[in-house]
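Only a single protein chain was left out; the remaining protein chains are all shown in position.
Just so it is clear, A, B, C, D and E label the chains in written order, and each chain counts residues from 1 on its own.
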Amino acid sequence: MKRISTGIPEFDTELEGGYPEGKGILISGDTGSGKTILGLHLIYRACMDNKNCLYIATEETPEDIIMQAESLGMDLRHFYNEGKLVIQRIYEERVHEAIASVKFGNDRPLSSDIVKLKDIIVGINDIVIIDNIGVFTLTMALDVFRAQFDALTCVLSQKGYTTVFIMDETSNRRTEYVAAYSVYGVIKLSRKENPYTNKHERYLEVTKMRNTQIPEEPIRYKIAPEKGIVFLSD
Amino acid sequence: MKRISTGIPEFDTELEGGYPEGKGILISGDTGSGKTILGLHLIYRACMDNKNCLYIATEETPEDIIMQAESLGMDLRHFYNEGKLVIQRIYEERVHEAIASVKFGNDRPLSSDIVKLKDIIVGINDIVIIDNIGVFTLTMALDVFRAQFDALTCVLSQKGYTTVFIMDETSNRRTEYVAAYSVYGVIKLSRKENPYTNKHERYLEVTKMRNTQIPEEPIRYKIAPEKGIVFLSD
Amino acid sequence: MKRISTGIPEFDTELEGGYPEGKGILISGDTGSGKTILGLHLIYRACMDNKNCLYIATEETPEDIIMQAESLGMDLRHFYNEGKLVIQRIYEERVHEAIASVKFGNDRPLSSDIVKLKDIIVGINDIVIIDNIGVFTLTMALDVFRAQFDALTCVLSQKGYTTVFIMDETSNRRTEYVAAYSVYGVIKLSRKENPYTNKHERYLEVTKMRNTQIPEEPIRYKIAPEKGIVFLSD
Amino acid sequence: MKRISTGIPEFDTELEGGYPEGKGILISGDTGSGKTILGLHLIYRACMDNKNCLYIATEETPEDIIMQAESLGMDLRHFYNEGKLVIQRIYEERVHEAIASVKFGNDRPLSSDIVKLKDIIVGINDIVIIDNIGVFTLTMALDVFRAQFDALTCVLSQKGYTTVFIMDETSNRRTEYVAAYSVYGVIKLSRKENPYTNKHERYLEVTKMRNTQIPEEPIRYKIAPEKGIVFLSD
Amino acid sequence: MKRISTGIPEFDTELEGGYPEGKGILISGDTGSGKTILGLHLIYRACMDNKNCLYIATEETPEDIIMQAESLGMDLRHFYNEGKLVIQRIYEERVHEAIASVKFGNDRPLSSDIVKLKDIIVGINDIVIIDNIGVFTLTMALDVFRAQFDALTCVLSQKGYTTVFIMDETSNRRTEYVAAYSVYGVIKLSRKENPYTNKHERYLEVTKMRNTQIPEEPIRYKIAPEKGIVFLSD
Partner (left out) sequence: MKRISTGIPEFDTELEGGYPEGKGILISGDTGSGKTILGLHLIYRACMDNKNCLYIATEETPEDIIMQAESLGMDLRHFYNEGKLVIQRIYEERVHEAIASVKFGNDRPLSSDIVKLKDIIVGINDIVIIDNIGVFTLTMALDVFRAQFDALTCVLSQKGYTTVFIMDETSNRRTEYVAAYSVYGVIKLSRKENPYTNKHERYLEVTKMRNTQIPEEPIRYKIAPEKGIVFLSD
């Protein structure tokens, strides 16, 4: 099984070289846990490795994404300008839909068919990142979500894409964590108080990664300016 | 990235100079946690810095707001009188709507389209504060709230406004904390008992602030007469 | 800001002289926590200070209220007889409504428009006490309750009344504690077991009081015969 | 205020002589907590004091009740035979209703208007005991229950009856403990494990009793054969 | 009051000789707690005492039941063959109903009128065991279940049957434990980790048994091959 580097050398070591190529993985976590930052590491490294990357952004503008990457020491603008990185402007589309729906008295502004994402995700891509898949789940019945998410995962995998699904913890909990059953791997980010030191610590946990001997313990990390995620040894 | 002073010098230090200009931030907390007091610091400082401020007040009269600021040592009346600070009287409008709705047998008194706030928020403003966005969410389905709040955040940001959303914790919990995903930064105020001393302590926690190295630990503070929020060193 | 004595000297000290005149405050607590007893202190002291008092009683007869006050050493009968204290017999009205509704097959006996209370609360009053506002909330949707309670609070305040809302904890929890956001101050009564002594202790906590430096810690008290609420020093 | 002996001398001492005459009190507790046994003490003592007693039994036959009293050393049969104690056979009526409703395809067998109980509770009674009021609450909306229970309590009190409502904890929890707000006193029975000895202990707690200085601490008791409830000193 | 031996001598001792004749008792517990095994003890002993026994089996075939009894050292086959023990094949009936309902597009396969069980339970029986009453409760509204279960309990008792209701904990929790209020006795089986030894232990607790001085503490037991339930002394 081919693997793709995460851009974080210690993480690659933990994953037998990286995350599986051609499969879907899920990154979940609460507000401020660093989901998007981890996603930026994956994307930046993929760009550096000359891969074609597609970023589906539901909550930020392309400029926001690029600025955030820059503050972490990753020059994404370069790849964006030369077309290695394509950023789909789903965020602004959602805003226009919401405003229009109020104007025309339509209560349900956001079309939420996940399967339709397959029609957006076209072209020659190596890595596709969807940040955040959670916004498509708000009105979806659980069985519809599971069926559609399974379908999307399968279709993207058949096209040979490697897909990174970022999902906020609120949506993950509301859909009863079923997304985890459909993907090849799951990475959970959290931040909690250490009961001994009373300090808040950040943890990355790999709860699932098929065909991979996964680390049994959560990995402590910090987010450093100009560097992003840095693993800490205990 | 330009930053705006919070009016609390130690807080500015923690935020690399202040909160980001032109973006939206969310302040949440329980009854009596000091949400409005923090908002008054932001507004007062902005007025002092000669910025145009708009205060959307859903639960207090302008007089209540100005009196509360005075008791904390901030002379807002001065700026209010000369028009640097505009206070929208949403509170009294809501009361009239409620009374009318009972008179005419209408069960749902409060129009709750958040997007419509964009039509209220007009003119040349530097800072807009909405205290409390929670009252607009009571009948809103979660997906509608998320879409509308995303839209409002985006539109206000495009106009160049810096927006401070104050949201009561009850509404925040009911909307499953999704507001946090749409804004640039989140500040959470709380009050809890210290298990060692059995004293109640107040904490300010920055759970998210894009492009900013945020303080990892909650900051303890008190509310002092004639001063407002004062950070305490541990 | 003018303040009104609570009738409990130590409590007045904690509140910079008393509770704010012309505003609404909320007293909440569980069964047997002493909500009505605290209300009787406020009313009795107001009568002693020659104020006009209106008592809206939803769960007790006037005789019950006067007898309970007497057992706590407060001679309310005197003020009741001379008209300084008016007790609205909402309790018996509710009973008649309930019986009639069963007779005529009407399932919803209790008209629950809170705003209509403003038509009951008439005349020249200084203090209005509503014990217990919770009975009006049982069928009310949360948004309707919030809008109506805001409206009632605002209207009574505009008339210059000082209003004391007593609310049982069950109703407060069911309405997700939103009443607290509309009033000027909140007093919470509770009774809990001390984990060290295994004794049950009573606590009064001021969780909110605008324009007032509130006590940060809950105050322990007992209910003494012929005296009512007596604060205890730790 | 006149008081009625509970039949348990130590309990009378705790209640300044007994429970208030002419008012309603509520006894609640889980399965096997001894609710009916406490009710039998009250009834037996009332019979001994030559009072007219009415027992509304929803879950047991008269024979079951009398046998259980006998095993606790209380000869109720004697009073039952001479008519001092009347036992209403609501239990068998409910069974017939349920069977009929199945036969005729009616899904809702049990008429659950609590107010109608006032038409059953007739004649010259001193003490009325309803064991268990909970069976009337299963389909009732919370507001209807509160209004009807308030009405029943008020009507019975106006007739001069002293009423003892026994309510299973399941129904009490389902109706969000609102019954407690309508009655004059509340007695809660429970059984819990002592964390130090790991032994199960029974506790009686008076959480409310108007016009009465109530014991602040729960009282430990046992159920002894031929004796019933016996208070234990700590 | 006549009592029936449980077949476990130490248990009989705890129950003043056994469980009450002519009444209903409830056995509840989680998966694997030993509910059916306790039921087999009761049935086997009743057969040995020459009683007529009826076993209503909703989840196992007669062969499964007899084999399980044999592995616990109880030769039920002998009594089954000679007709002392009748096993109603409700299990297979339920399967056929379910398959038919799918074939004919009927969504609700299982007729769930508990009262109708009284038409199945006919003939001359001493002991009736229904294992598991829970399967009849899945679609039943709580009030219907309570009324019907009360009715069934009452009717079987009037016929002179002694009834053992086995109910899985899931159904018991879903019906809010109301079954316990209708029966004469309740036996709860559970399995939990001892916090000191970290070993899993099995407990039998009698939470209710009218006219019986019940053991206050849970009784620890094990399930031994060829023996079944064996009480352990602490």
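The definition used in the following text is that a residue touches a chain if its C-beta (ideal position, glycine included) is under 8 Å from a C-beta of that chain, and two chains touch if they have at least 3 such contacts.
These figures come from a predicted structure and were not determined experimentally.
Although it is not drawn, the missing chain touches A, E when the whole complex is taken into account. Contact with the chain not shown here comes from a single listed residue; of A:Ala100, A:Ile120 or A:Ala141, that residue is A:Ala141.
Among A:Asp113, A:Glu193 or A:Glu226, only A:Asp113 touches the chain left out of the display. Listed for subunit E, the residues touching the missing chain in the whole complex are 31-32, 59, 64, 67-68, 71, 91-92, 94-95, 97-99, 101-102, 107-110, 112, 132, 134-135, 138-139, 168, 170, 174, 199-200, 223, 225. For subunit A, the residues touching the absent chain in the complete assembly are 1, 113, 115-116, 118, 141-144, 146-148, 150-151, 154-155, 176-178, 180-182, 186, 207-211, 213-214, 216-218.
Note that in this section only the chains that are shown with their structure count from here on.
Steps from subunit B to subunit D, taking the shortest chain of touch contacts, total 2. Annotation: 30 Å between the Cα-based centres of subunit D and subunit E. Counting partners per residue, subunit A has no residue that reaches two or more other chains. By the document's touch criterion, interfaces exist between A-B, B-C, C-D, D-E.
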